[in-house]
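Of the protein chains in this complex, one is absent; all others appear in place.
By letter and in written order, the chains are A and B; residue numbering begins at 1 in each of them.
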Amino acid sequence: MAKDPDKLGIFVTSPVHINELVKIVEACQRKGKKVKIFFTFKATHLVLHPEFKRLKEMVPEEDFAICVAALACEGFEPEYHAGELTANQLRTQAFHGELLEEVGKYLVL
Amino acid sequence: MKILSIYRHKASAENPDVQKIVAKLRDKGHEVVEFNLFDAKTDADYDKLIDLIWEADKTISWW
Partner (left out) sequence: MSYKVCFLIANRSYISDGIRSALGLAVENMYSYTYIFYQKMPAKTEYLEENLAWIRDMEGEVFAVSETMDEETKNFNLQEWELTEATLDDVVEKILECDFVVGYGLPPQKIQTPPQCA
């Protein structure tokens, strides 16, 4: 995947920054920037947050994923707790590597 | 190098070890711009953050 200088990679590790994440995605879109987002560990709890669905719809399918192993380790059942995500959005940590290769800028939440 | 230091929690902005690291980066001649994410409220705050991310060579987002 070629580097996209106009894309911000966001690695979400915090389960308490969903409001900030939404604001950051909105700000990127106002400025004509793209985002690629990966949720890991306790941030996978955010699949249950009311804002999650709206956030998912703001980002192309291939640029939005969670760590499915982390979701399972946290006690959730991917099939029904993350049922709105596609199989392509239930990923491993390799998605983080792919994100780093692809984005021009990078932010951790 | 221009470094953006983002604080997700107030506790991190006030963390003495984080402050020491930021001071050491400055001592080495790097420009460190700080942004209190815990204090960001308005769209203008977030627009500023995006500008800072693109202006920086490297971004560190502290816990």
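In this section, a residue touches a chain if its C-beta (ideal position, glycine included) is under 8 Å from a C-beta of that chain, and two chains touch if they have at least 3 such contacts.
Everything numeric in this text was worked out from a predicted model, so none of it was measured.
Residues of subunit B in touch with the missing chain: 1, 3, 8-9, 11-12, 15, 17, 20-21, 24-25, 28, 30, 58-63. Residue positions on subunit A in contact with the hidden chain: 11, 13-14, 16, 40-42, 70, 73, 92-94, 96-98, 100-101, 106, 108, in rising order.
Definition applied: only the chains that are shown with their structure count from here on.
Remark: subunit A and subunit B have CA centroids separated by 22 Å (rounded to whole angstrom).
Interface residues of subunit A, counted against subunit B in their complex, comprise 8, 14, 17, 20, 23-24, 26-28, 30-31, 33, 105-109. On the subunit B side of its complex with subunit A, the touching residues are 6, 8, 37, 40, 43, 46-47, 49-51, 53-54, 59, 61, 63.
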